[in-house]
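This is the structure I have questions about; it appears just below.
One chain of protein is taken out of this complex; the other chains stay put.
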Amino acid sequence: MKKKTTYREAIRAALRQAMRDDPRVFLMGEDVGRYGGAFAVSLGLLQELGPERIRDAPLSESTFVGAGIGAALGGMRPIVEVMTINFSLLALDQIVNNAATLRHMSGGQLSVPLVVRMATGGARQMAAQHSHSLEGWYAHIPGIKVLTPATVTDAAGMILAALKEPDPVFIFEHATLYPLEGEIEERIAPVDIAKAAVCREGRDITLISYSASLLKALQAADRLAKDGIEAEVIDLRVLRPLDTATILASVTKTHRAVIVDEAWRTGSFAGEISAQITEHAFDELDAPVSRVCSAEVPMPYAVHLETAALPQADTIVTTVHGLL
Amino acid sequence: MSSASKIEPTVQGTAREHQLFLLREMLRIRRFEEKAAEVYSLGKIHGFLHLYIGEEAVAVGAMQALNANDRIVATYREHGQALARGTPANSLMAEMYGKVTGCSHGHGGSMHFFDISRRFYGGYAIVGGGLPIAVGLALADKMQHHEGIITACFFGDGAVAEGEFYESLNLAALWKLPLLFLCENNLYAMGTALARAQAQTNIALKAQAMGVPGESADGMDVLAVEEASHRAAQAVRAGNGPLFLELRTYRFRAHSMADPDLYRSKEEIAEWRTRDPITTFTARLRERGLLSDHDLANLENAVAAELAEAVQFAETSPWEPIEDLTKDVCTPEVGKL
Partner (left out) sequence: MAEFLMPHLGADMAAGTLRVWHKKPGDRVSRGDIIADVETDKADVEVEVFTSGILEKILIEPGTKVPVGTVLAIIRQEGEVIPEVSPRVSPEAPAAAAAVSAPAALALVHEEGRLRVSPVAKKLAQELGIDLASISPTGPGGRITREDVERAAQARKAAVPETAPAPADRAARIRQAIAAAMARSKREIPHYYLNTTVDFERALTWLNEENLKRPVDERLLYGILLVKAVALALREQPEFNAVWNEGQVILKPEINIGTAISLRQGGLIAPALLKADRKPLGELMKEFRDLVQRARSGSLRSSELSESTITVTSLGEQGVEGIFGIIYPPQVALVGFGRIEQRPWSVEGRIVSRPLITASLSADHRVSDGHRGGLFLNAIERLLQQPEKL
């Protein structure tokens, strides 16, 4: 039975369900307990599930992420919440040098069944140190999975799917998506975390995106339709491992692609996708693969500057017109 | 009886058998490290090699306080701990050679020994990087109500400078975790002496400031290390929270094979060599009539034979096939790369 909810509440429901189902699952992070979560995701869970399961951690990103790794090695199923991707930089050593490597470095003796959730992205005038989109950096690392839910169903279902994984899974929740409305089932089911989704079909051009940028791509597609251009829109859902098959099948149909990625353009994950399309579908292209990314600037505070820095539906539309 | 068998807690300090056992364990480490240096010079081992020579009493003494189901986290200078824990010398030598028969299948080398069957959780090359892992292991045991199991975390004086040191002590104390912090203070973080890196050089005091009671012991005396470790381990096992033990020791060799050791005086090294844990313990045992020349020769021969076998094993072991390059990046059951 479906119920109306929001992205943030859906995540909360998934956390609650997971913890009720499996005593090994617990949530650890800054202000997840008494504060109710910086984005109110875990609001009320401390009261429901108690302080053993909902653990407020001190501001020690490196150590509580590392402790998450250790706890996973020791038989628990921790969900570590790093308040935002901006603070995760303090934990990068534990993530890159431990979480991602322990399996291979130990010759296959260890698995690290750790889930790490982080809020990400800009567009709320949070300025340069609170607006990063570094999912592409994480997607660069072998040994982990990177998920970017853009829908309410995915926000909830991906947590349950991630908890089944034997290796570290990083889930990036765009901060502007928390109030997004949608529906979930009373009993949440895990969703697939291997495939991208074609959320709008079209013949003229493929728009590839993820997270909050997906919504802009869909807006752009609506506007393009009025100009008689039918865009096919792909929600990547998973950046690592990337579902190249779905991307290539779409480009084979439309022969043109634009990737929309909130990261800075240089070295963006969009560049990776572009390279893959060229490598595997060279002969299917009637135009160079294009990217709409953030401007090369530390995210400014002033609203007009921030809006100009970020990818917008307008820019996507203009880029598409330039390719057709 | 092979020293690779399960380690049981023994009667502390008095039984002759036990003391000969301690000597043998230290000798195994010493000769293993010397052999490692030799084969490294021959180009059989590459990358970094950090020798434990001089510090043997710490690993051997501390290991006596740990049970089979306790968990151990160590550093890149972990050959001593791995050998004392019981991982066969064959497996460790082969790992340094990079062979598929190595304890980590040749994926880690000298700095990344893992032996999960013996709850040896590695081998970390980032100074301080193992401490949070140890915190997590202890947390897991506490949350699962595994009574009487502790996590022992070895690290050096260099780690004391890292933020993770303070974060880990704090978190362990805050959540009263069953964690035994073992600081092997050999006075140098690579080339930087402790006094040049720390305004406050009393490391145990720092631990206390973070809420973890701590004390120091002479790391060149295997019996002193053993005694201090037993007491500390008992207390942690009782569930009163973490404890900190600083073992004062010294490495006779340079930081690694690549280090020209320009930052220490020959006099200082010579002075510490007079406190060589093996030489001094041997002398004590002889003095008390517990060790004869014959006994020592037997021990050395047995150790030499073990190491010759280890080198032979490493030399003749196969390499991992290139086709398996990416096999262990992810766990196969659910996901793929």
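Each chain gets a letter, A and B, in the order it is written, and its residues are counted from 1.
As a convention for this text, a residue touches a chain if its C-beta (ideal position, glycine included) is under 8 Å from a C-beta of that chain, and two chains touch if they have at least 3 such contacts.
The structure displayed is predicted, hence computed values, not measured ones.
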| item | value |
| --- | --- |
| Residue of B:S41, B:N240, B:T279 or B:T316 touching the missing chain in the full complex | B:S41 |
| Contact with the hidden chain (one of B:V58, B:L83, B:I203 or B:M257) | B:M257 |
| Sole contact to the chain not displayed, among A:L92, A:A249, A:L305 or A:L323 | A:A249 |
| Sites on chain B contacted by the missing partner chain, in the whole complex | 34, 37-38, 40-44, 46-48, 256-258, 260, 262, 319, 322-323, 325-326 |
| For chain A, residues in touch with the removed chain | 244-245, 248-249, 252, 276, 279-284 |
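Quick note on the criterion: only the chains that are shown with their structure count from here on.
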| item | value |
| --- | --- |
| Centroid spacing, where centroids are CA-atom means, of chain A and chain B in whole angstrom | 40 |
| Chain A residues touching chain B - in the complex, by the definition given at the top | 24, 26, 52, 57-58, 60, 62-76, 78, 93-94, 97-98, 102-111, 142-143, 145, 164-167, 194, 241 |
| Contacting residues of chain B [partner chain A, same complex] | 71, 102-108, 112, 114-116, 121-126, 129, 131-141, 143-144, 163-164, 167-168, 170-171, 174, 326-331, 333-337 |
